[in-house]
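One protein chain omitted, others in place.
Each chain gets a letter, A, B and C, in the order it is written, and its residues are counted from 1.
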Amino acid sequence: MGRAGLLLRLELTSNPEILSVVRSAVTCLASNMGFPEADVRALTRAVDEALANVIRHAYANRPGQPIELLCRRVTERAAERRGPALEILMMDRGISVIRKKFCGRELDDVRPGGLGMHFIQNGVDVVQYSRHLRKNRLRLVKFLPVQEPEKANGKGEW
Amino acid sequence: MGRAGLLLRLELTSNPEILSVVRSAVTCLASNMGFPEADVRALTRAVDEALANVIRHAYANRPGQPIELLCRRVTERAAERRGPALEILMMDRGISVIRKKFCGRELDDVRPGGLGMHFIQNGVDVVQYSRHLRKNRLRLVKFLPVQEPEKANGKGEW
Amino acid sequence: MVKISTRRLDKAAILDVSGDIDLAHSTELRRVVLVEFRENRTPKVILNLVAVNYIDSSGVASLVEGLKASRDVGSRMMLVGLSPIVYEVLELSKLLKIFEIYDNEALALEA
Partner (left out) sequence: MVKISTRRLDKAAILDVSGDIDLAHSTELRRVVLVEFRENRTPKVILNLVAVNYIDSSGVASLVEGLKASRDVGSRMMLVGLSPIVYEVLELSKLLKIFEIYDNEALALEA
């Protein structure tokens, strides 16, 4: 994996107390990059829910298990769009993600739980789960908003 | 180096924009551990100034150079004291730290600069600079305040 | 961190919740709310969320569980002091309509 555009790499363990630390780091990183406040909140929520899912599902709430987070500034090419974006890769060595589990539950069927995937999908533009060499990898990408030319200075320089 | 008590490992580059991200992560981590607010501010300030010094002095303001931060919960044995503490190790591959440079300047001699080392010393209980295999290492340790027995629950469990 | 402190009134309890209701702390909220309904049988429990900085899906789930527990025992659970952050999450969850939400404590107490 190339290190171009690498902003931050985090190694942590599957302890719920670390969630608030990751949230504050991601919030600050995204603000620095020039994301508007609502986007920062949505992105932070997506990362938080994804990390909570790794702790709860991939590691079945076992503490002390390794999790890695990579934050990079990238030029993303998604379906209809191309442009500067923040990419967050989340890696764990837990239970394999089973694809069919990732159908969001019916929201109108109100009951505890099942909202996490919805918050993740809602908060970022790209959500990709994959598994290589016993490592689960979740790739989250959020596009920076298109800036009007006169505003496009000072922000997001790195 | 043992990974026992490892709370968080950060890899970043020598870009001043990252300082605010590190500050927010350290602030949150220390609060979670149960440090009182004033201690959290002092510790965060020490880490921030130390990181700024790595960027400015060890790397002479060259961006994109590697910096590593390790945050661990340890049992520290310092001169007069022994107890649970937060240890922060900061590693860089920049210009060697010259020991004699680390005499804090006279504070009454008011002029720009020279306050960084003072803020570092003030914010933590242990400050140790060392160099091994072309890596500079700064070790900062701050003791958790001694808790009254009846209060010693719920906090700082990890 | 999350802090929950309880103010007891005649036939109601007001829970002042502050901090982050996330995976690390939503069980605390759930526990306190469930005790209020199942053990104390408090007729009306008002959650003042004005000092809540963050709520995740497990926090929302705790609120839903509290609501169900209130219905099981014939009590009421109300939410007041929804900051934009909390409101946004309940809206995103499509759960705004299932909760009794009031602008302030006085209105909730009267209702």
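For the reader, a short list of remarks on this structure follows.
Simple rule for what comes next: a residue touches a chain if its C-beta (ideal position, glycine included) is under 8 Å from a C-beta of that chain, and two chains touch if they have at least 3 such contacts.
What you see is a predicted model; the values in this text were computed from it and never measured.
The shown chains contacted by the absent chain are B, with contact judged over the whole complex.
Screening A:Asn32, A:Gln65 or A:Asn136 against the full complex identifies A:Asn32 as the residue touching the chain left out. Take chain B: the residues that touch the chain left off the picture are 16-17, 19-20, 23, 41, 45, 48-49, 52, 55-56, 107-108, 110-116, 118-119, 122.
Here, only the chains that are shown with their structure count from here on.
Mean C-alpha position of chain B lies 39 Å from that of chain C. Multi-chain contact residues, meaning those touching two or more other chains, occur in chain C at positions 1.
Multi-chain contact residues of chain B (touching two or more other chains): 32.
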